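Heads up, this is only part of the complex; the chains shown haven't been moved.
Chain naming follows the written order as A and B, and within any one chain the residues start at number 1.
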Amino acid sequence: MSKIYQTASDAMAGLCKDGVTVMSGGFGLCGIPENLIAAMRDSGAKDLTVISNNAGVDGFGLGQLLETKQVKKMISSYVGENKEFERQYLGGELELEFNPQGTLAERIRAGGAGIPGFYTKTGVGTLIAEGKEHKDFPNSNGDVETFILETGLKADVTIIKAWKGDAEGNLIFKATARNFSPMMATAGTVTVAEVDEIVPVGSLDPNFIHTPGIFVQRIVQAKCEKRIEQRTVREG
Amino acid sequence: MALDKAGWTRDQMAARAAQELEDGFYVNLGIGIPTLVANHIPDGINVTLQSENGMLGMGPFPTEDEVDADLINAGKQTITTLPKSSFFDSATSFAMIRGGHIDLSILGAMEVSENGDIANWMIPGKMVKGMGGAMDLVAGVKRCIALFDHTNKRGESKFIKACTLPLTGQNCIHMVVTDLGVFDRKSGQARFRLRELAPGIDLEEVRSKTEADVIWS
C-alpha cells in the first residue's frame, strides 16, 4: 500500500493518455515538477489540456511540452516568459484561456472541494466577464455589488513538486515553491508528487503537514535542477 | 539623476507613492516602477509587503550566498525573508487580496481613465502575456495607486477619458502618480483632482498632457 514509486516515469505510468487534462504546480519555474513534466514529454501523450499558472520558459518546464506540440490548450494567468508559446498561440496552433491568477487558484481549490461554482468581483467589466453569469450581492454597507460566476476546475492528472513527503502521501512545501500545488493536489483524479526527499512516516509533524496524504496517490523522490528566472542579488 | 529634466524620475515617482504608506499597512507592489517603492518606505513606518505568489513580509534581495531558487517574488526575482515572514498557498494569497485584507496596491498602468478604470495587461494582436494577479488586485485591494509615465513614447496622454485597451478593472484606481504630478479621488463616482505638481512642471503643461477630465483646482 505504499504510494512510493522509484522513478518519475514509473510514477506517471498509465496516466499519460492523449487528451487528458493535466494540472501542473509552480509559479514561474519555482516549484515546478521538473521530472514529472519530462516524463510526460517522454510519454508522447498529445492533445493535452494543461492548467498551470505559467507555461515554463523556452525548452524548460512546460516549455518542453510546447516544443513537442503535445499541448492543445493552456489555462494560465501569465505566459510572458515563453516565445514558443506566443508563436504557437498567434499562429492559431494553441488554444489559450487566460484566468486571473486568484480566480485560477480559487477555481482549482473549488474543483477539489466539490464546489462547482463561486462568485467573484475579479474581472467584472473586463473581457474575462464576457459570457459569464453576473449576479448582485449586497455588501456590508447595504449597497449592491456585481459579481461573476466562475466554475471549479478538475484534472485527470495533477503533477506537483514538494519539499518532503512520506509513503502515506503527506507533503510539506518550501517557501514560495508551495504556490498552486496544495490546491492542485486536491483537484486531480490522480495526483503525483515529486519530492526533494522522501522521509519515514511519522517524521513530519502532524500539525504542520501542508497536504494530507489523502490528496496524493503517488510519490517519487527526484532531483530538480531548480532554474532561477531572475537571479537578483544585493551587495553582500 | 536626470535632475536636468523637469518632472519626477522613476525613483522619485516611487518615493512620492511611498508617502502614501501608513504604519501597519499590508501592501502589494506591482512589477516595474512600483517595485522601487520598497526602497523609499519612510522611517518609523512599519509596512509588510505581500507577494501574491505566496508570501507576507518580503525581505530585500539576497546576497549571492543567500540565493534560494525556492524563494522568489511575483516578479520571479530571488528575495529573502524577514523575521515576521510567512508563506502560504496561492488560494490563501488571493483570499487576502480578494477579501480586502491588503490595504494598498501600487501598480503600473498602460492607461488610466478619468473614472478610475485601468488597463495594464493586454495589447490586442500584439502582446500575449496575461493579467497574472493584476485583475484580482484591482478588484480586491482597499486602495489602488497607479504609477506610470504621464505620456507614451509618442507624447500622447495615458491618463485619458476612456481606456482604449482591454480593461484590467473598472472604477478601481484611487490615486494616480505620474512623472508630472499626483491626482486623487474619493472612491465611487468622484472625479480625480490634481493634488501636486512635480518640480519644474507647471499647470499648463500637465493640462495639455492630460486627456482625462479632472478637477484642476
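Observations on the structure shown:
We take it that contacts are C-beta pairs under 8 Å (C-beta built on N, C-alpha and C of every residue); 3 or more make two chains touch, one makes a residue touch a chain.
Keep in mind that this is a model prediction, so the values were computed, not measured.
Only one copy of each distinct protein chain is drawn here, but the full complex in this file has the composition A x2, B x2.
To be clear about the criterion, only the chains that are shown with their structure count from here on.
Distance from the chain A centre to the chain B centre is 28 Å, each centre being the mean of its Cα atoms. Against chain A, the residues of chain B that register as touching in their complex are 51-55, 60-65, 67-79, 81, 87-91, 93-94, 97-98, 117, 122, 128-136, 139-140, 166-171.
Looking at the complex, you find that chain A touches chain B at residues 27-31, 53, 76-81, 85-86, 89-90, 96, 98, 100-106, 108-109, 120-128, 163, 173-183, 210, 226-236.
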